[in-house]
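Taking it in order: structure first as structure tokens, then the write-up.
Yeah, one chain of the complex is gone here, protein chain that is, but the others are all in their spots.
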Amino acid sequence: MNFLRKHVTVLAGVFAYVVLYLAASVRYDGFFSLPIFINFLSNNAVLGIVAVGMTFVILSGGIDLSVGAVMSFSSVLIGVLVMDHHWHVLAAIGMSLACGTALGALLGTLIHTTGIKPFIVTLAGMFFVRGLAFIIHLESIAIVDPRHTAIATTRIGSLPLTAVLFLAFVAVGWYVAVFTPFGRNIYALGGGEEAALLMGLPVKRTKVAVYAVSGFCASFAGAVLTFYLSSGSHLEGVGMELDAIATVVIGGTLLAGGVGSVFGTLIGVLMLGLILTSITTYEGMLSSGLTRVAIGALLLGFVLLQKLLTRRIVGVGRAT
Amino acid sequence: MSPRNFWPLVALVALLVFNLIFTTGFARLEFRDGRLFGALVDIFQNGAPVMLLAVGMTLVIALGGIDLSVGSVMALAGAVAALLMTEQGLSVPVSVAAALGTALVVGALNGALVTYGSVQPIIVTLVTLVMGRGVAQALTQDQKVRFENPSFEFIGNGTVVGLPVPVLIVAVVFVLVALLLRKTATGLYIEATGGNPQAARLCGLRVHTIQMTAYMASGLCAGLAGLIAAADIKEADVANSGLYLELDAILAVVLGGTSLTGGRANLVGSIIGATFIQTLTIMLQMRGVITEHTLIIKAIVALGVCFMQTAAFERLVRRLRPVEGA
Amino acid sequence: KQQSSEKPQQAGETAGAPAAAKKLVIGFSQVGAESAWRTAETKSIRGEAEKRGIDLKFADAQGKQANQINALSSFIAQKVDAIVLAPVVETGWENVLMQAKEANIPVILVDRGIKVSDESLYTTLIASDFVEEGRMAAEWLAKKMNGKANIYELQGTTGAAPAIDRKKGFEEVLAKNPGMTIVKSQSADFTRAKGKEVMEAFIKSDREKIQAVYAHNDDMALGAIQALEEAGMNPGKDVILISVDGVKGAFEAMVAGKLNATVECNPLMGPTVFDTIAKIRAGEKVPKFIQSKDQLFEQSTAAQVISTREY
């Protein structure tokens, strides 16, 4: 009962996901199969990895709008380093991770020392990084490199590398959030910054680290994107920050911070992927407009179903 | 003017002065064909949609919420008005009323889901962001709806005593909302609800009604903005109208000094913020700055203006002027 | 009634498939619905499919390559008979096209090429050449202005292939005409509203200098025309405007004497696309690149052709 209560939002999410997945399986032939599910994992790996980083930021009570831009930037940077400067792929990825992490840390430091709200600092970060990405290369850039292709096509068992990376991020993220002091400090920070400070927790270090983690995840996602597309792309990251926030929040994490889980984010990502794929490709609607309406309606349906289940299980608490 | 608008205003004035001196043609203001004409007018004319969005957004943000759907509502309202005029041949007032009604309905939907469904505002309005434009696209079958209708175009293009109509619309909306906020109890109730909803409820405020009203107001403002945008270019462009404007509106509100955590509504600040953004945009366009650089300049300037409103900046200023402070 | 409403399509009647055994299933992955040109293209393909009794699976990618790749994999999983792809970007298609090739599904690219190491990954490309469009525009302008002009450029969305190529082709020709200079060049996102706004800014700063405007699409040019008119200037006369696409609105503007020329970039690909698919299925060989006929229209011819324009 205790377990159920504590994880009720996530469990409700899992349940709602299963319901929708089964519904889709009934509706579309061949939907209910392992390869299709694996496809979900690998197709949503980029968004998923970004969302894991975003989960930490939101748990800490902040928000990071720069993730989409950082992801694009990272993919373009890898492309430029590999194709124009002939770097080894791994070195290029290392470089982009370093840049992304440093950028996140910079944003975190700005947020902490100036006291400007994360929304603004990271929005400015988004503009800045997008401009930077255009400056280093105006167009999307194709990556043709045997070593890169070798990594991109690696499979571990029946899983493509991208899917494995996504699951690894979720697993490590979950571990960090639940079992490390750093993770617990993030929850404390989100639950009440002033209180966390008065309790003697390292608020500044945690805050800077959270944005650095998010920058790391976003730039890693950029690397995964290059595996997926074999190119560095400017366009993919546009609007991704909203998708990432949405997945985190439908995964049961409170935007106000302090409550939520990385596992919930996994559900959120899979859910959004399920909705998008089934509507845009399986249903194959003939109108873009109706497609959008259907996506929105399903998303809303999922959120409301989750709410309803949560309430049913926990009962209505002390009214607010 | 309250002291909290001091720094945003300083920033705006500084930007204007810079342009008046260094940007050729910026200062020129003339009277042409019965209308005032010049970059300074463009700032308000082109900035009108964002200003309207910012007014509505200020109310929502003061309540600790957020409204991402405004851009889509713009597209939807424009589409509804245009379709009713062209396809159904309805009169302009009826079409306008129907479009604003549609916007109001979306706002009410947002409000209802946030208050009664207790879904987080960002999710609710993200859903309406996706769906709103979808409905608009479905209605127009993905086509731009062109129209030639002088009395409707008047909303976006007309002038009254030399002043562009959009500017007048913004002024009227601003004055109405400002009066409501400062001269009636509404402002107090909104700020109290945003500052501490639990306490507000115990004080007998209709927390739900207040929230509903704010989202509906935001929807209405977005609808108006959508009509202006459509009338301005004589077509309803569902794919592009209002695209990403929600971010501009939020930025305007925050630049104006309203905190995203809610509890304060600074309408004047939001207008200053919107004006600032539009001045910056026009300046970069007039000076022919390329997009890559535009993005970076925007980032740095936005950070700078926000920094001017922080305690850290205040400390810095005090340290730089120790003599006067003592 | 709106100008956009249905009109009978005249081409392709011949290829009416024998509605015998099974309905042909074709997957079409489209970029989105961001411009009039794009929706005309969608409509043409969709309408043609309907007419031929083909089951068209349409997937709108909302401007995201990842969505297109998803769509393609699911088309492959559903074993469609052919795939039509209007790629968002030029790069990053190897993996998914490899899958299509393995599944023996022909892939027809429309409106823009892609960069792949192995050309056999797609069957054919039906498109216009954006760079060529830019060149045509520049050459026409150079002739019209006698090799001397202050040009103001309205670019498409930053980083988008048509914007980059149309600029590239244009500048290529300009390099040979030292008297022609681009004074200012700004992105206006391919939209009419932005086109108007940017043009207004140009007018405010450089009013007297503006002699010619080159817009990467018609929508932006139409916005610019409006800005010029409101400023009391005379578009088409004081200021020469040329743009790309050839949508109906542009022809109307030309008839009214406000736009000087437009380079057509034909979106009515439906008939060609399905004819090509029919040929492929019949085992005929098709060329790797089927260039759509791009044509420059001037004011003088606009009035004659306008009645035949479909989009």
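Lettered A, B and C in written order, each chain numbered from 1.
Just so it is clear, a residue touches a chain if its C-beta (ideal position, glycine included) is under 8 Å from a C-beta of that chain, and two chains touch if they have at least 3 such contacts.
Methods note: contacts and distances are computed from a predicted model.
Asker: Tell me the UniProt name of the left-out chain, picking from "Cytochrome c biogenesis heme-transporting ATPase CcmA", "Hydrogenase formation protein HypD", "Sugar ABC transporter ATP-binding protein" or "Inner-membrane translocator".
Answerer: "Sugar ABC transporter ATP-binding protein"
Asker: With touch as defined up top, name the shown chains that contact the chain not shown.
Answerer: So, taking every chain into account, the missing one touches A, B.
Asker: May I ask which residue of B:111, B:166 or B:187 touches the chain that does not appear here?
Answerer: In the complete complex, the chain left out is touched by residue B:187.
Asker: Using the document's definition of touch, tell me which of B:21, B:161, B:202 or B:320 contacts the absent chain.
Answerer: Here the residue in touch with the unshown chain is B:202.
Asker: Looking beyond the chains shown, say which of A:18, A:90, A:172 or A:195 touches the absent one.
Answerer: Checking the options A:18, A:90, A:172 or A:195, the one contacting the hidden chain is A:195.
Asker: Residue by residue, what part of subunit A touches the chain that was omitted?
Answerer: These residues of subunit A touch the chain that is not shown: 2, 6, 175, 178-181, 184-185, 187-188, 190-192, 194-203, 254, 258-259, 317-319.
Asker: At which residues does subunit B meet the chain that is not included here?
Answerer: 182-185, 187-189, 191-192, 195-196, 198-206, 263-264
Note that in this section only the chains that are shown with their structure count from here on.
Asker: Across all chain pairs, which one has the most C-beta contacts?
Answerer: Going pair by pair, the biggest contact count turns up for A-B.
Asker: Taking the mean of the C-alpha atoms as each chain's centre, how many Å separate subunit B from subunit C?
Answerer: 33
Asker: If you average the CA atoms of subunit A and of subunit B, how many Å lie between those two points?
Answerer: 29
Asker: Residues of subunit B that touch two or more other chains: which are they?
Answerer: 137, 141-142, 291-292
Asker: So which bits of subunit A are touching at least two other chains?
Answerer: Touching at least two other chains: 134, 138, 288-289, 291-292.
Asker: With touch defined as at the start, can you tell me which subunit C residues reach subunit B in the complex?
Answerer: Spelled out, the residues of subunit C in touch with subunit B are 1-4, 32-36, 39, 42, 155, 158, 183-187, 189, 191-194, 196-198, 200-202, 204-207, 223, 226, 230-232, 249.
Asker: Would you tell me which residues of subunit B are touching subunit A in their complex?
Answerer: On the subunit B side, the touching residues are 68, 113, 117-120, 122-124, 126-128, 130-131, 133-142, 197-198, 201, 238, 247, 250-251, 254, 259-260, 291-296, 298-300, 302-303, 306-307, 310-313.
Asker: For subunit B, which residues are in contact with subunit C within the complex?
Answerer: Within the complex, subunit B contacts subunit C at residues 23-26, 28, 32-33, 37-39, 42, 46, 86-87, 137, 141-146, 157, 229, 232-235, 237, 239-241, 282, 285-288, 290-292.
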